[in-house]
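One chain of protein is taken out of this complex; the other chains stay put.
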Amino acid sequence: MGIEKIIFYVFAALSVYGALMVITVRNPVKAALYLVFTFFASAGVWILLEAEFLAIVLVLVYVGAVMVLFLFVVMMLDINLAQLRAGFVRYLPVGVAVAVAFAVMLIMLVGGDWFGGFAPPPPSPAEVSNTRELGRLLYTVYVYPFEIAAVILLVAIVAAIALTLRRRSGVKYQTPGQQIAVRRQDRIRMIDMPSEERK
Amino acid sequence: MMDWFVELWQAVPLGVQTVVIILLQIIAIVLPLMLCVAYLTYAERKVIGAMQIRMGPNRVGFFGHRLWGLGQPIADAVKLMFKEIVIPAGANRGLFLLAPVLSIGPALAAWAVVPFDAHLVLADIDAGLLYVLAVTSIGVYGVIIAGWASNSKYALLGAMRSGAQIVSYEIAMGFALVGVLMAGGSLNLGSIVRAQEGGVLHWFWIPLLPLFVIYFVSAVAETNRAPFDVAEGESEIVAGFHVEYSGMAFAVFFLAEYANMILVSGLTAIMFLGGWLSPLQGLLPESAFGVPVIGALLGDGIHWFIIKTAFFLFLFLWFRATFPRYRYDQIMRLGWKIFIPITIVWLLVVGVMILAGLPPWFDGA
Partner (left out) sequence: MLENYLPILIFILVGLAVGGMMIMLGFILAPNRPDSEKLSPYECGFEAFEDARMKFDVRYYLVAILFIIFDLEIAFLFPWAIVLKEIGWFGFIAMSLFLGILVIGFIYEWKKGALEWE
């Protein structure tokens, strides 16, 4: 067994452990941190697959951005644990159904004759950069889905603003343009007046 | 004695040998870095002292000599080591101690891909710059977790402010990095430096000038340094997210902040000022670089990288001594409404420059 395989099993075990902790730990902040940990371990597995661009983007986008949002939310919301647990039994059947459906799909996709049934593809030569390969295809052959991604992101921006933006009334804003445009004569008036006489 | 070591070494399995060599290389990076951090704090106090016509630290020296206070950072470190680590009663113990570790880990790990000179780089990975961006984006966790785990109002306020600020400036920083990638045509930091060969006029700071300025200012904001230090704001929220930290736990946050400063200074030098390249290239005749000792000093090498990094570190200190603190709404406005539009426009400008093959930067292959 080579060192690569050992590292793979370590990362795989860590990601399974992390995922289990996400759903069993009680404190929501800790659950979010375990999810971060799981993403890290999966990034390690992806690197072993020589998908370096995807692995690092996984860390950049999910760990560096999405999970920061999750943490903000769980920290801000003051989640009441007792209330959450009360609904557990009620939602259990739905949850089980979704889980079973997922498992069936996974097995149909990768299961059966796929397990150990084929040789791994030969490792690509060192000078091939998979970021470069991705770039060559994404913006030429797959340009149409790429532009659709932009539209989806646009929808996300609009939706996020529409859902969360609340205007508070009576708030005073600064307008830096006006502040800079202010001249001395707008604010100061020089008055010539005789001094008062001392009594 | 020597033979014994050689024999012992050969008895070690090959895999372990590699790991030991890598560990030694890492120590060779981390130890000087820690020393730099220690003396950066000294330099900060001396430089700001000089700017305010004070002496700065000048008492603590070695062996009875004062030596301009050179012993001060060592004394500070020893003092912090012997100070109690107070864990507040309402705090979340595990997370409270995890936070400083999460902030120093990324600050150190990012150095793995930094090229010190043409051959001196620990991990010459292809996606170097992407790795740096990903690893530094993890640093925000230390801040957020510290603020939440302390269970103190000031800490939480500081953490929230700092978190929102760091993520806002990360966007401007990311866009600026994309400009560098376009110009360099690679994600590998070594290749980016090599793309700038040919003397001071060939470095990327000229075609990417707006991105250069935005990158460095964002880096200042990202490291929570003055004038963007509302997250710490001593006078308003008493040091922000690390208000409850003391002793070594505080020292680790402090180390991480200064290690990050050195990191972003080094990255700025690599991406915009040609890293280890000599500015005299192309100005002096080729024969000048052949002169024994002087030629080596004038030519490319790690010393240029260190000089350039030191220049940016000096700017950090200078900013702190000069600028008053920004207000929070001003910080967010600068990040979102000024930096992001400028970077997007400049990316398109750079794209046109590259496709038009503008000399002397983009006329190569």
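Per-chain numbering from 1; labels A and B assigned in written order.
As a working rule, a residue touches a chain if its C-beta (ideal position, glycine included) is under 8 Å from a C-beta of that chain, and two chains touch if they have at least 3 such contacts.
Just so it is clear, the model here is predicted, and its values are computed rather than measured.
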_Residue of B:95, B:130 or B:208 touching the missing chain in the full complex_ = B:130
*Among B:164, B:264 or B:298, single out the residue that touches the unshown chain.*
B:164
_Going by the contact rule already stated, which one of B:95, B:187 or B:267 would touch the omitted chain in the full complex?_
B:187
*Mind pulling the subunit A residues that touch the left-out chain?*
4, 7, 44, 47-48, 50, 52-53, 57, 60-61, 64-66, 68-69, 72-73, 75-78, 123-124, 126, 129, 131-132, 134-136, 138-140, 143, 146-147, 149-151, 153-154, 156-158, 160-161, 164-168, 171-173
*Could you list which residues of subunit B touch the chain missing from the display?*
18-19, 22-23, 25-26, 30, 80-91, 97, 100-109, 111-113, 122-126, 130-131, 148, 150-156, 160, 163-164, 167-168, 170-171, 174-175, 177-179, 181-182, 184-187, 238, 243-244, 247-249, 251-252, 255-256, 328-329, 332-333, 336-337, 340-341, 344, 347-348, 351-352, 354-355
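Here is the rule we use: only the chains that are shown with their structure count from here on.
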_Touching residues (chain side subunit B, partner subunit A) in the complex_ = 15, 92, 95, 125-127, 130-131, 133-135, 137-138, 140-141, 144-145, 148, 156, 160, 163, 167, 170, 187, 329, 333
*In the complex, go through subunit A and note every residue touching subunit B.*
3, 27, 29-30, 33, 36, 52-53, 56-57, 59-60, 63-65, 68, 71-72, 75, 129-131, 174, 176
